[in-house]
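Our next item is subunit A:
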Amino acid sequence: MHNNSDKQKDQVFRMTGVDTRKCMKCGKCSASCPSFNEMQYRPHQFVDMVTKGRIEELMASPSIYHCLSCFACVERCPRGVEPAVVVEAIRNLAERKQGGTYFSPDEVPELIDGTVPQQALVSAFRKYRK
Partner candidate 1 sequence: MQRIGVFVCWCGSNIAATVDVERVAQVMKNEPGVVFSTDYQYMCSEAGQAIIRNAIAEHKLTGIVVCSCSPRMHEATFRKTAQRAGLNPYMVEIANIREQCSWIHKDKEEGTEKAIVLARAALAKVMLNAPLIAGQSSVTKRALVIGGGIAGIQSALDIADAGYEVDIVEKEPTIGGKMSKLDKTFPTLDCSACILTPKMVDAAQNEKITLYTYSEVEEVKGFVGNFNVKIRRKARYVKEDVCTGCGACMQKCPSKKGLNEFNLGLNKRTAIYIPFAQAIPNVAVIDATQCIKIKNNKCGLCDTVCAAKAIDYNQQDEFIEREYGAIVMATGFNPIKLDKFNEYSYAECPDVITSLELERIMNAAGPTGGKLVKMSNGEHPHDITFIQCVGSRDISGRGKCYCSKICCMYTAKHAMLIRDKYPDVNVHVFYIDVRTPGKNFDEFYRRAVEEYSVDYIKGQVGKVYPEGDHLVVQGVDMLANEQIIHKTDMVVLATAIEPDPTARKIASMLTASIDTNDFITEAHPKLRPVESPTAGIFLSGVCQGPKDIPETVAQAGAAAVKVLGLLSKDKLVTNPCVSQSNELLCNGCSMCQNVCPYGAIGYEDKLINDHGIRETRRVAVVNEALCQGCGACTVTCPSGAMDLKGFTNKQIMAEVDAICK
Partner candidate 2 sequence: MQEIEKTLRSRCAELINNGTCDKVIAWDRGEFFYDNSPATFACADCAQKLVYDCFCGANLSKYLIQYAKEGKTAVLLKPCDTYSFNQLLTEHRISRENIYVIGVGCDGMVDIDKIRAMGIKGITAVKEDGEDLVVSTLYGEKTVKKADCLLEKCVSCKSKKHYVFDELIPEADGEDVKENGRFDMVEKLEAMTAEERFEFWQEQLSKCIRCNACRNACPACTCRKCVFDNPHSGVASKANADSFEEKMFHIVRAFHVAGRCTDCGECSRVCPQNIPLHLLNRKFIKEINEFYGEYQAGETADQRGPLVNYTTEDAEPTAVSDRGDN
Partner candidate 3 sequence: MKKLAVKDLNKFFDAISADQLLYMPLEKGGSVNYGIYSRGDKYDPTVLHTVKSVKDVFFPQCESMASFVTAGKKFEVAPIAPVDQSFTVFGVRACDVRGMEALDKVFLSDPVDSYYAARRAHGTVISVACSAPEETCFCTAFGIDPTNPGADIQAVIAGEDILFSANTEKGIALLDKVADLLSDTDDSAADDAKASIKEILNKLPLADIDLSAWGEGKTEELFDRPEWDELCKSCLGCGTCTYVCPTCQCYDIRDYKVGDKTTRYRCWDSCMYSDFTMAAHGTNRPDKKQRFRQRFMHKLVYFPDRYGMFSCVGCGRCVAKCPVSMNIVKVIKAMGGKNNG
Partner candidate 4 sequence: MQVEKQFKPKIVAFCCNWCSYAGADLAGSSRLSYPADVKIIRVPCSCRVNPLFILRAFERGADGVILCGCHPGDCHYSTGNYYTRRRMTMLFSMLDYLGVEKGRTRVEWVSAAEGVKFSTVMNNFVAKIYELGENVKLGDLRCKK
């Protein structure tokens, strides 16, 4: 029988096509990450926690919104693990769970202040093709 965490793992796999077991724990993702210090869970931890099925924790963590989707980790990972894709999948899971629209597009401009990096905005609209 699949328990809930296995089901979530499967779902992450289906969404991303990423086999997190390929990770060799070199840390290159975290070494490349511009948001590293902002994050509660670092990119390499994301990968590890997904492998271990600790997805609820990740979904509850603000770290999922700290990823800029700059893809540096995806670009440099020697194992093709694509951490940013995994983060986005978990972000999507969290958003789906929450249900409904968080806010409408016309609310966006007023929410922007000088501290939101432009990349974060771009990535917010970005959709993965995978």
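The candidates came about this way: all candidates are chains of the complex that A comes from, given by their letters.
Some points to look at:
Criterion: a residue touches a chain if its C-beta (ideal position, glycine included) is under 8 Å from a C-beta of that chain, and two chains touch if they have at least 3 such contacts; residues count from 1.
Just so you know, these numbers come straight off a predicted model, no measurement behind them.
Candidates 1, 2, 3 or 4 all come from the same complex, and the one touching subunit A there is 1.
Chain contact summary for the complex, subunit A toward candidate 1: residues 22, 24-33, 36-37, 42, 44-45, 72, 76-80.
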